[in-house]
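To start, the structure under review is shown below, and the notes come after it.
Of the protein chains in this complex, one is absent; all others appear in place.
Showing chain A:
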């Protein structure tokens, strides 16, 4: 991914600077949050004047300044992780096993480790700032027997540090589960400052709630397992354990209100630091960017809107270009006129043609994806075609019915990708195994799919567990541990020809046929054996509606394409002087109607129309769960917008009879 980033002017000139600005603002906010934290940590109700003067002197102390420097480092690393991990297309694990695979993935392990360390660092700063009994790891104490003064382990300090590591890990873990790095776009445009102000209460609330949860969980954790780190630290650092104090891994030790208060506010401080960085990054990255419709100079040609829309390599640029298209089509008359204009020598409508072609190819790609998915799950999971075989498991309720059919489908090609352990969480997007990509990924190699789609698919690597084929327990068992491979391809993420999938275990690929036969029998036995085990079924069963969510994971792009098209077409009724839109109107209408039919049929599938449970407060963005509803609503509005604008004139448009019938329903507002 990094090599691709180097190539794109947009990443270099825009995204990097936006990330830098967001990190700079997070660093600037640090003194403020630290001051609030100091005030809260030293809070004393009965001596307000002493409290204030204590806090001001503490804020000027050198230890606080040093803490701030450490915290700046933490914020910088967080910001770097945001930039490196952020995604516009969420990863949607389709089974619990896939989720487990993502959590235990090496890249994720590194992430967790770094966050644990950062959590300890922040908590160290917090404990130094709070001072008192928390400040150092070692304290002097008097041994009970001999009465001599020795250095003892300060369990409070250790407790706070471990809490930091625990919170760091839970932040990293929840980041995967709740898609913390998914960046969604707001339905309305706002300037950055009002948006930040509007989100701030939500972020504070989230961090408080999350800190309270984590504090509770950590207290329980320490109660049961606190003995181990305590003895380990005291033996390695040769510190005594003060027996006169109440140990913290006991009920009476934990029921210390002041300790719990300090734990919660330090936890809130920790989460707030991270969440603010994430929030600022989201606000900066999703800020609208205005691309010129027509470039004045040839060297800027690659920055013009039609070129950028056709760009495949930089997803963020494509998204922002589509957003810009949707905005200009609604709000800017002068830029619309540029879209409808003709090229100066030649008189071709290059701008409109390029834009409409790109939008239509996006939409038709979605249609194909939906149709392929419907074919796959049609007739209750029975195999329709060879290529559909691998995903049948998802739709079938009884695995035994499928196992027979599936094995037949699999036998002819005991190919490499099937065995690829990495494919548990890495989509097999590559030339060799396109037949095995799940049927509802767009067929990457098919001639219809536009190059843009291939890019989009390529970007979807984390969500592959749904698309990825290997879901059956037996394959999982036979391969080595599923997270052992394809590290590089994950971290580098270069979509085409994911190299890591190919070199992984080749042993299984060349086998004589009788062995395959025997294997198949054994496999069936193993499978029926495993199907009876509750835990295995629990891990491998598909999560309901996950496949539906995964299908529409990148639908924000389609929504903008629809909005842009609808407003442009509607505006063309009065603003298009040369009639450039009229030539593409039949294409647009039929594309929309076909997509509508596909979407309608998709919503008749089980689980497709069930609404997700709304999460009350979490930093993870769950808007991707409802994108399909949004897409359907926008699609209908788009068609209505066009039909109400054109009215009876639509009868003059050359489209097929069925489509005309469908449009007639829209004209009468009967849909």
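Throughout what follows, a contact is a pair of C-beta atoms (placed from the backbone, for glycine too) under 8 Å apart; a residue touches a chain by one contact, two chains touch by 3 or more; residues count from 1.
Note that contacts and distances are computed from a predicted model.
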Report summary line: The chain not rendered here carries, per UniProt and among "Aladin seven-bladed propeller domain-containing protein", "Exosome complex component RRP40", "Nucleolar GTP-binding protein 1" or "Protein YIPF", the name "Aladin seven-bladed propeller domain-containing protein"
Report summary line: Considering the complete complex, of A:236, A:334, A:513 or A:657, the missing chain is touched by A:334
Report task. Quick one: say which of A:343, A:583 or A:637 touches the chain that got left out. Result -> A:637
Query raised in the report: In terms of residues, what is the contact footprint of the unshown chain on chain A?
Result: 186-191, 194, 197-198, 330-334, 563, 567, 611, 614, 623, 626-627, 629-630, 632-634, 636-637, 640-641, 644, 666, 668-671
